[in-house]
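Every protein chain except one is present and positioned as in the full complex.
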Amino acid sequence: MSNIRGRFKKDMDEAAAKYSASVWVDWRLYAYDIAGSIAHAKMLARQGIVSDQEAESIIEGLGAIINEIEQGTFKFKPELEDVHMNIEVGLIEKIGEAGRKLHTARSRNDQIALDLRLYAKDAISRTISGIRELQRALVDLAEANKDAVMPGYTHLQRAQPVLFAHHLLAYFEMLQRDIERFGDCRERADVMPLGSGAVAGIAYKIDRDFLAKELGFKKISNNSMDTVSDRDFIIEYEADAGICMMHLSRLAEELVLWSSSEFDFIELDDLYSTGSSIMPQKKNPDIAELVRGKTGRVYGSLISLLTTMKALPLSYNRDLQEDKEGFFNCVDTLLSSLEVLTGMIATVQVKTENTSKVAGEGYILATDLADYLVKKGQAFRTAHEAVAKLVSYAAEKGKSLNELKLSEYNKFSPLFGDDVSSITVELSLAARDNPGGTAPKQVAKALKQARKAIGDSSASK
Amino acid sequence: MSNIRGRFKKDMDEAAAKYSASVWVDWRLYAYDIAGSIAHAKMLARQGIVSDQEAESIIEGLGAIINEIEQGTFKFKPELEDVHMNIEVGLIEKIGEAGRKLHTARSRNDQIALDLRLYAKDAISRTISGIRELQRALVDLAEANKDAVMPGYTHLQRAQPVLFAHHLLAYFEMLQRDIERFGDCRERADVMPLGSGAVAGIAYKIDRDFLAKELGFKKISNNSMDTVSDRDFIIEYEADAGICMMHLSRLAEELVLWSSSEFDFIELDDLYSTGSSIMPQKKNPDIAELVRGKTGRVYGSLISLLTTMKALPLSYNRDLQEDKEGFFNCVDTLLSSLEVLTGMIATVQVKTENTSKVAGEGYILATDLADYLVKKGQAFRTAHEAVAKLVSYAAEKGKSLNELKLSEYNKFSPLFGDDVSSITVELSLAARDNPGGTAPKQVAKALKQARKAIGDSSASK
Amino acid sequence: MSNIRGRFKKDMDEAAAKYSASVWVDWRLYAYDIAGSIAHAKMLARQGIVSDQEAESIIEGLGAIINEIEQGTFKFKPELEDVHMNIEVGLIEKIGEAGRKLHTARSRNDQIALDLRLYAKDAISRTISGIRELQRALVDLAEANKDAVMPGYTHLQRAQPVLFAHHLLAYFEMLQRDIERFGDCRERADVMPLGSGAVAGIAYKIDRDFLAKELGFKKISNNSMDTVSDRDFIIEYEADAGICMMHLSRLAEELVLWSSSEFDFIELDDLYSTGSSIMPQKKNPDIAELVRGKTGRVYGSLISLLTTMKALPLSYNRDLQEDKEGFFNCVDTLLSSLEVLTGMIATVQVKTENTSKVAGEGYILATDLADYLVKKGQAFRTAHEAVAKLVSYAAEKGKSLNELKLSEYNKFSPLFGDDVSSITVELSLAARDNPGGTAPKQVAKALKQARKAIGDSSASK
Partner (left out) sequence: MSNIRGRFKKDMDEAAAKYSASVWVDWRLYAYDIAGSIAHAKMLARQGIVSDQEAESIIEGLGAIINEIEQGTFKFKPELEDVHMNIEVGLIEKIGEAGRKLHTARSRNDQIALDLRLYAKDAISRTISGIRELQRALVDLAEANKDAVMPGYTHLQRAQPVLFAHHLLAYFEMLQRDIERFGDCRERADVMPLGSGAVAGIAYKIDRDFLAKELGFKKISNNSMDTVSDRDFIIEYEADAGICMMHLSRLAEELVLWSSSEFDFIELDDLYSTGSSIMPQKKNPDIAELVRGKTGRVYGSLISLLTTMKALPLSYNRDLQEDKEGFFNCVDTLLSSLEVLTGMIATVQVKTENTSKVAGEGYILATDLADYLVKKGQAFRTAHEAVAKLVSYAAEKGKSLNELKLSEYNKFSPLFGDDVSSITVELSLAARDNPGGTAPKQVAKALKQARKAIGDSSASK
């Protein structure tokens, strides 16, 4: 730190130094920081700002440092504040004078923007892969249980029968949107910031396009002041992650419900269950609960950075340092949540006899009864009212629909005929034969499309 | 409401009915609701589910209702709960039996999804237009003051001189990303949900592609259960709006700072200023403060819906009704904030003599001094340290840089020569001559590109 | 508005005027505003700042205005911006010159602080009453079902049997803490702000203690700059409301679960149930879902104001105007949520035969088996392991605990004797006989204390 405190008479207060040091957090960026410095050194040499030998020496020195970091022998020093100064000082110690030239035509302001963008692009790729794996597990589970029926719920009340596979594919769709969103975010992260300097740009003749190419960016940023103070791509990742965790929390909630004694739809594998410190019989869906609970953490990271950025004047302000810890935490949480949910889905046993049994219970086919009347010519609202009264009557008598006699049916509409007994779960399912509906034919088609979307060759099966 | 309470013996409790009624809020969707119903009726007729005469009667009836609503003669009744039932009941009162057939092959669950998506697409278009207007005002202001210089700030400390136009264009870039984000969100909103029914799909032979075409959607949704419980597009809008309001809050903060006596960089027009109830001299930047303050409201709408959706099992749950009020409020807030900021920017007077004066004060050219030494062969870190000590020396002496004698310069580096006096604000600006930098040449190019991006023919000027 | 625009040449831009007007929202404060003005007028007269006749005229005029507002004949004009100016201008129109003196020794900055504090104190009282009513309904329901047994859940898995009343009393305790928190908040709201002026205090000899007494405040505020920029009491209310809504969301979640076919623990009254637009059989717990969903809205109001207040320099800034809409919405939401939940709890039917039946099923008494072994001398960890293996064995055999033979028990511990059959749900309950436990004796005591806490004379029964 001392080397950028040239105009100060005193070192920083110890508590303040600790408060402002970020190396505890940003050391994780070392590989990106060094990749950026190597590209920068190459560019400086190409432009004649440093000599070729100096650039070589810098690149070699940085290579040595990355080895040391990965072998655990490099000492990060909090008093050097951040990952950038730690590496730069380490380089100077190693190669001397040439090292003192690396920071020419660069500021920490554009340097950290670069590191974060390289990290973000990687994080997005890993996130999308993680989502793909969960999609694959859902499709596998759907195919393995492709004839299973279950109640479709609204308001947590049984509403209409659906295929279990149809239910799982709803999550496939949510995750598909998540992938799109992260892909869009990647476009905005994929912008090369170096050359923005501290705020005004760089007073050397540099080659930003070379840097972009060297570092794998699609384009260079347009405005130096915006570039050093822009963290949109992080907030956008966190918002996308918030939506994705919300989806995961819904799936997790269902796993918790389904593994309860009351639903009893699934059996979680021991690999993903935990016991109790006091109740010997317990088999708890802790992993699903943790996924659900960690949703809070991801929402928190989003609101944190939005708060931090609110009303900051241009350009770089130190507040921005707060971007990293929440971002890393958000990425780690999402990736690990995807991983454990994928494992749970891949190993869960579906009790299809149970789901099927309740799929036909009660008055779940009432909509089909109303549609039956409509097809016999009644207006829908009138049919709906007639069936509602019929259900109310049956409930009072304690009878299910198929226990009612035709004469009882006819109390509510003369249109009911003997064929009312043909209304079954199977018919109900098959009737929903429009794209997006739960008819087995439609679900089979949807499964095939899903396989294709995740790039599985088994899509043809 | 009574007509969907067929199985109940009692009306709802009055407080509960009021609590659950949403017509106070969702009446705003009437035009979308009716457009959806008209398309639905056409489709029902095409498919032979209702007769052509019935469809015509429905369409005519709905046309009459929209007129009544727009003339203020239609009575929305809270006891009919929501906009959908109000219109359906109104229709039945108007046209009788045919009206009772409109809800065939449809559920409120896919109906409200449709209304919201139509509204969202409109809202996004209006948002993008609003952002474009603000961009235009920024570009106009930048061009009107294109030679003005000001200090570029980091940490709210004067860092390096920049062009005022360069500073404004930083906001142009932020807004450009906002437009991209809203555009991406529109892609995901642009999906036709009708045909999903309550949860399982529709048991009539319907034509979803016809509906999509009729209503101007790019495609139909893939999974009925997902469709009725998906509010991603609203959350995504709110997240995009959160980021956009964050940008506006930064601009508002600068307007507040710049109109303070201490900065004195701008004079707000009376059109956008307010007085005090007690202090006769006050001219307050209230509008900018309100924009800044309303950021909280938009963040709030985002966290509200994320919270509401957390851990909801499939499919539709009544919790989802909470999506609307926050969404409408978010859209209204963003649109009006864009509008007033555009007006403020369009009418603000820039005191360029003041910004220019302070752009050269103090030690703002210190970076250029360091770069000077680098160009004379010194390593950057060494140059930086030398200049830091020089600045510290000058500050103690109470002298500015151009008040120092060469001999004083030479105390810190022998490389300083007479040409040190050539380091001026103009030179400093001109030197930052890489894409994205503040050199007048670069800024002129950036202004041209900005004009092009907003589709202004004046781009050629 | 014009009368505080003395130094301006132009009226405000129309959109800006609409944007900054708050009378759409703050008109609700009229009664508090007028109460404050009456007290202020009295004080001005006591101090000789206005004459007694002037004060009388003002008070009479204000009384007339409050009547007009309550009879709906007073016209609030948006162009007069806020409730304060509307009333002041109305007064001047009514009584002339004396009306122009009312704002002496006062600023809108301390005036709005007063109105908000009066409103907040009222809101807190109503909130506490609302919570009390819900507590009462819970205690009534607990007493009406005081012998009912149900499974106590952890991880939504059946863990140990508990009394239904014990479960309900858990919510009583949460609500009790809510009352305490709101009570503490009231202490901090109960501070009289008038006399702070715009920022620096008042330059007339006023009597703040008189104002405090007249308006029912415990004390006066200590620092004028803090007073005009302090909204802590609103944020604190919103945080307390957030915690309270979280509690309500948990209760609502349980009502939703319990009214599902899978749990089937309760029957909601028709008064608090809704039907479906398409599925005639549905009886949905919409009100409970709405309570759960509205939690998002309250969290949103909290994060909104926290965001708005972040990093505002002293003293009053217009951003503060954003405090009101979220606050009113938060109060309205909490009060109505309490009301409908109270009604639901008061009318719900508990299916105690169902809850009792499942309270003894499965391996729910395994903890008691482990405790049995401990009481026979085994270390707890060893006992826990033995019973865990026993449960695993029984599950594999498909037997419940009381279907196992003693010889099977003894495979896992020789300590099991014939008396193992005495372990029943009743014994399990009775054994938890420490304060806070579910033993009927303890729960009876807790019910009595609860009655006492809510001030019911029936506490003695």
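First chain written, first letter: the chains are A, B and C, and each begins at residue 1.
Rule of thumb we're sticking to: a contact is a pair of C-beta atoms (placed from the backbone, for glycine too) under 8 Å apart; a residue touches a chain by one contact, two chains touch by 3 or more.
None of these values were measured; they are calculated from a predicted model.
Student: In the full assembly, spell out which visible chains the left-out chain is touching.
Tutor: A, B, C
Student: Looking at B:157, B:349, B:402 or B:421, which makes contact with the chain not pictured?
Tutor: B:157
Student: One chain isn't shown here. Among A:266, A:306 or A:388, which residue touches it?
Tutor: Within the whole complex, the residue contacting the unshown chain is A:306.
Student: Determine which one of C:252, C:279 or C:348 touches the chain that has been left out.
Tutor: Within the whole complex, the residue contacting the unshown chain is C:252.
Student: Looking at the whole complex, which of C:177, C:218 or C:452 touches the chain that is not displayed?
Tutor: C:177
Student: Looking at the full complex, which residue from C:84, C:132 or C:167 touches the chain that isn't shown here?
Tutor: The missing chain is touched by C:167.
Student: Counting contacts across the full complex, list the positions on subunit B that touch the omitted chain.
Tutor: On the subunit B side, contact with the omitted chain comes from 154-160, 256-257, 259-263, 275-286, 289, 303, 306-307, 310-311, 358, 361-364, 366-367, 369-370, 384-385, 387-388, 390-391.
Student: Which positions on subunit C touch the chain that was left off?
Tutor: 3-9, 92, 97-98, 100-104, 109, 152-156, 159-162, 166-167, 169-174, 177, 180-181, 184, 187-188, 195-206, 208, 220-230, 232, 235-236, 239, 242-243, 246, 249-250, 252-254, 257, 292, 295, 299, 302-303, 306-307, 309-318, 367-368, 371, 374, 379-382, 384-389, 391-392, 395, 428-429, 431-439, 442, 446, 449
Student: What does the interface between subunit A and the hidden chain look like in terms of residue numbers?
Tutor: 1, 4-13, 15-16, 18-20, 84-85, 103, 106-109, 197-198, 269-281, 283-284, 286-287, 289-290, 292-297, 299-308, 317-322, 325-326, 336-337, 339-340, 343-344
Just so we're on the same page, only the chains that are shown with their structure count from here on.
Student: List the interface residue numbers of subunit A and of subunit B, divide the shared ones by all numbers used, and answer same when the ratio is over half, different when under half.
Tutor: Looking at both copies, the contact residues mostly coincide.
Student: Compute the distance, rounded to whole Å, between the mean C-alpha positions of subunit A and subunit C.
Tutor: 33
Student: Distance-wise, how many Å sit between the C-alpha centres of subunit A and subunit B, to the nearest whole number?
Tutor: 23
Student: In subunit B, which residues are in touch with two or more of the other chains?
Tutor: 4-9, 103, 109, 197-198, 292, 295, 299, 302-303, 306-307, 309, 317-318
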